[in-house]
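Below is one structure. I have some questions about it.
The complex is shown incomplete by one protein chain, all other protein chains being positioned as in the whole.
Read from first to last, the chains carry the letters A and B; within each, the first residue is number 1.
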Amino acid sequence: MPTTTWNRHHILSLSDFTTVEYDAVLQTAASFQEVLSRRTKKVPTLQGQVVANLFFEPSTRTRSSFEIAAKRLSADTLNFAAATSSMTKGETILDTAKTYLAMGTDIMVIRHREAGVPNAIAQEMDRLGVKVSVLNAGDGQHEHPSQGLLDLFTICTLLDPANPRIELLKGKKIAIVGDILHSRVARSNIWSLTASGAQVHLAAPPTLLPKIFAEYFSEDATSLNRQLFLHWEVEPALRDADFVMTLRLQKERMTAHLLPSLREYHQLFGITRNKLRLCKPNVKVLHPGPVNRGVEISSDLMDDPEFSLIQAQVTSGVAVRMALLYFIGSGKL
Amino acid sequence: MPTTTWNRHHILSLSDFTTVEYDAVLQTAASFQEVLSRRTKKVPTLQGQVVANLFFEPSTRTRSSFEIAAKRLSADTLNFAAATSSMTKGETILDTAKTYLAMGTDIMVIRHREAGVPNAIAQEMDRLGVKVSVLNAGDGQHEHPSQGLLDLFTICTLLDPANPRIELLKGKKIAIVGDILHSRVARSNIWSLTASGAQVHLAAPPTLLPKIFAEYFSEDATSLNRQLFLHWEVEPALRDADFVMTLRLQKERMTAHLLPSLREYHQLFGITRNKLRLCKPNVKVLHPGPVNRGVEISSDLMDDPEFSLIQAQVTSGVAVRMALLYFIGSGKL
Partner (left out) sequence: MPTTTWNRHHILSLSDFTTVEYDAVLQTAASFQEVLSRRTKKVPTLQGQVVANLFFEPSTRTRSSFEIAAKRLSADTLNFAAATSSMTKGETILDTAKTYLAMGTDIMVIRHREAGVPNAIAQEMDRLGVKVSVLNAGDGQHEHPSQGLLDLFTICTLLDPANPRIELLKGKKIAIVGDILHSRVARSNIWSLTASGAQVHLAAPPTLLPKIFAEYFSEDATSLNRQLFLHWEVEPALRDADFVMTLRLQKERMTAHLLPSLREYHQLFGITRNKLRLCKPNVKVLHPGPVNRGVEISSDLMDDPEFSLIQAQVTSGVAVRMALLYFIGSGKL
């Protein structure tokens, strides 16, 4: 493991991550990626510690990824799912968190459909003066920092497997396509990618672009640090892009009349071989999953290892989450 | 660990617990409490043993507490939740228990909405001549012995952290306030607290006091061994009390017309700073959780460490359950 000094106690957002922190995560995740290729994939780092996955919003995929990461570090894991919980008995979320604190939980991995819940729990833990760390595993439309970091790690390890670091992204063009408005994944990625010095181009139908970005809106590059660009059409975002991140489309958006039809969405914003011709020849495509095949991305493209990084993202997820648990967990020892 | 000889194979009820047994649990839980403050919080006591949490009635809180306790003892744990089980396929409860027996379960932790289910399973195990132990984690309105023991441990460690023992409670006045009628927690506590020599005062609206206690009913101390007192108003129970245990109020009691309204209940029986003035100055408040803030107890009081033992109860729960699993588990080796 690198000997980086890590001072962040909770991981709630990428909005204030420093270059040093990004690089620490990338390097440590690379070490763990190497551990995972060995015969014995476990390290004793967090032995005796309890990692509680408090998923007030269900997510098998993210919960399993954190659970494997914690077990690889030899931690004990507890799973809490809102559906079968005392939440139905009227207890507040802070009281639930304090109950897991009192039981001896060392790290709380929290997902909630409301933005700000992990922050509120982290503040409460700090107010109580306890050592428990909180890791935001997705809160409403706010952030999903471990997803942002695994996307970053996936791209950087592609660019330099031996030494992934954030400066590798400088000057790269990255398109983020889809439902930006409702996407916590997009928000976390915008922080990490603009911090890297990449050019980030968001493309979405007008109904799915956040109003808060309206002041930066520009078809021709007048924007925040000249790094963040917004488009109502997908073509200018894809042109000469090095990477394309496509976002999951919630089917509920149709019923809310934000989109006319899945077919039209796919035609306009779905990523296909044809649209990829606008990009750099060695362009790669990412998606946070789960994928609606034939909606956000054409089915054959998703399975094409020449273009798709989707499986690599899932693998990166375990290594990056091991790194995050390692940093906030080993600080407590 | 103390060298106490432990002869009880199942833990189903506190009705026949002896002083020696209470003290053994208190001392062993204190040892485990100490283990939990160490860097490595695990001991190898139950390595290779399987603890199955058979929760026919859902309870994330109690299940998590038993799961952490078992993992701290290095046992393997299995979780069974009725909702997703073969119970929906028509199998009987005894057959489910026998299936877990046949799979190699060593300890069954059982919760069920019907009183007597853990006893019935324990009897069946004994009839079969097998070594499996049954631990009642709450059965209907009957008992919840580990809750009674953790309440006892919480109080005794407050009175003498270095040497918690049941005799510390002799002569103390303890008020139990709320829905006594439906509370297995109250029933288990009545056994342990009267065994300790404390004065136990139950206070509840007449509709929520068990009829079986009617013969002991007395506003002025004519009761079972002069230790158990019943009141229809909260004030006489609180007067000069050393400890106040307030019970969870199930909201279903309203719809069953046992109570007029939550607001009126809180006004009459909810524990507030104002009502606590009747108690001894250093009075402490307990609640088994989950709490309906502003119903059984005022929200600010619950969070006040000067009065509230609610978080300490949760922490005690893990240590006490480790002690119970240790006693019934190590007997099998």
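Heads up, the rule we're going with is that a residue touches a chain if its C-beta (ideal position, glycine included) is under 8 Å from a C-beta of that chain, and two chains touch if they have at least 3 such contacts.
Remember, it's a predicted structure, so these values are computed and weren't measured experimentally.
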>> Touching the hidden chain in the complete assembly: which of A:12, A:26 or A:81 does that?
In response: A:81
> For the full complex, which residue in A:64, A:194, A:272 or A:330 touches the chain that was left out?
Replying inline: A:64
> For the full complex, which residue in B:6, B:22, B:66 or B:80 touches the chain that was left out?
Replying inline: B:80
> Which residue, B:15, B:31 or B:99, contacts the hidden chain when the whole complex is considered?
Replying inline: B:99
>> Suppose we count only contacts with the excluded chain; which residues of chain B make the list?
In response: 47-50, 52, 76, 78, 80, 84-86, 89-92, 95-96, 98-104, 333
> In the full complex, which residues of chain A touch the absent chain?
Replying inline: 36, 39-42, 58-61, 64-65, 67-68, 71-72, 81, 83, 251, 289-293, 311-315, 317-318
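The criterion applied here is as follows: only the chains that are shown with their structure count from here on.
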> Per the centroid of Cα atoms for each chain, what is the distance between chain A and chain B, given in Å?
Replying inline: 41
